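All protein chains of the complex are present and in place, except for one that has been dropped.
Take a look at subunit A:
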Amino acid sequence: MVRLFGPLVGLFFAVALLWSFGVGAIQAIREPEPATAVQVYHLAPHEPEPGFSFNGAFGKFDRAQLQRGFQVYKEVCSNCHSLHFVAFRDLAALGYSEAEVKAIAKDWSNKAKVVDPKTGDETQRDNVPADHFPKVYYAGTGNPPDLSLVTKARHEGPEYVYSLLTGYQDQPAELLKRFPDSKTPDGLYYNPYFANLNIAMPAPLADDQVTYGDGTKATKQQMAADVAAFLTWTAEPKMEKRKQTGWAVLGFLLAATVLAYLAKRNIWARVH
C-alpha cells in the first residue's frame, strides 16, 4: 500500500510544486519585480571610530561613556522617547552614588503620575530611585519608540543607533532621478539607515548640543556613540556579568571535557 500510494503522493506534490515554479518563473520573466529605492539606497549600519568598547567576548562598558550617553538621553532623547524598562535605581550601575541617583530621580522633569488615594485626583510627585522612568507622551508626528530595548530590537542595534543618528542627509539626486515616486514626503527626513529611508524624527543631534562634564568634546559622532553605548546598557544591563560568567563556565567545561576525554580513552583502551 505504502509503496503504491507513496510515489503517487510524491509525484502529486512534485507536479504541484513545478506548476507553481512554472507560473512564478513565467511571471518573473514577463514582469520582473522592479528594484525599489530601499533595495538600492538602504545602508547597513556601521560602528563609530574606533569601535564600541563593549563588543567582543571581553568587551566591557566604559562607565564615563555610559554617563555621557545618559546625559544625551536626558537632555535630548527623553523629550520624546520613553525608557520604560529602566528604573532610576539601575543608574547605580553607571557609577553614580546612591545620593546622585536620588538627586537624578528627584530632579527628573517628567514627574511620576499618581492618583491621590484620598481624593481620587490625578496628581504627580517627584520620582524616587525605585520608580521606572516615567512614560513620555508625545503629541507630534510619528510614534517615538520606547528606547529601553532598541539596541536589541534592531539588527546590529548599537551600530544601528549610531549610524541612524549620524546618517541624516539630503536625499540623493540620483535617487529621485531613478525613483521619482520615492521623494521623501513632507514632514519626514531622509536617512539611508532607516528601514524605509524616510524617518519622522528630525536630526536630533548637532555639534555641541550638550556640554559634557568631563570635558569631552560633544561632536555629533561623539554624542551618537555615547548614547548608543548607553542604550546598549539599557537593553542588556547584565552584559558584563554574562560574559564574565561565560568565561568561568567555559574554563570549567574545558577542563571537565579534557578529563572526560581522558577517562573515555582510558576505558576504551581495554577493548581496542
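Note that a residue touches a chain if its C-beta (ideal position, glycine included) is under 8 Å from a C-beta of that chain, and two chains touch if they have at least 3 such contacts; residues count from 1.
The working rule: contacts and distances are computed from a predicted model.
J.: Pick from "ATP synthase subunit b", "Sulfate adenylyltransferase subunit 1", "Cytochrome b" or "Tripartite ATP-independent transporter DctM subunit" the UniProt protein name of the chain that isn't shown here.
T.: Not shown, but named in UniProt as "Cytochrome b".
J.: Provide the residue numbers of subunit A that touch the chain removed from this figure.
T.: 2-3, 6-7, 9-11, 13-21, 23-25, 27-28, 33, 57, 85, 90, 145, 148-149, 152-155, 157, 195, 235, 237-238, 241-243, 245-247, 249-250, 253-254, 256-257, 260-261, 263-264, 267-268, 271
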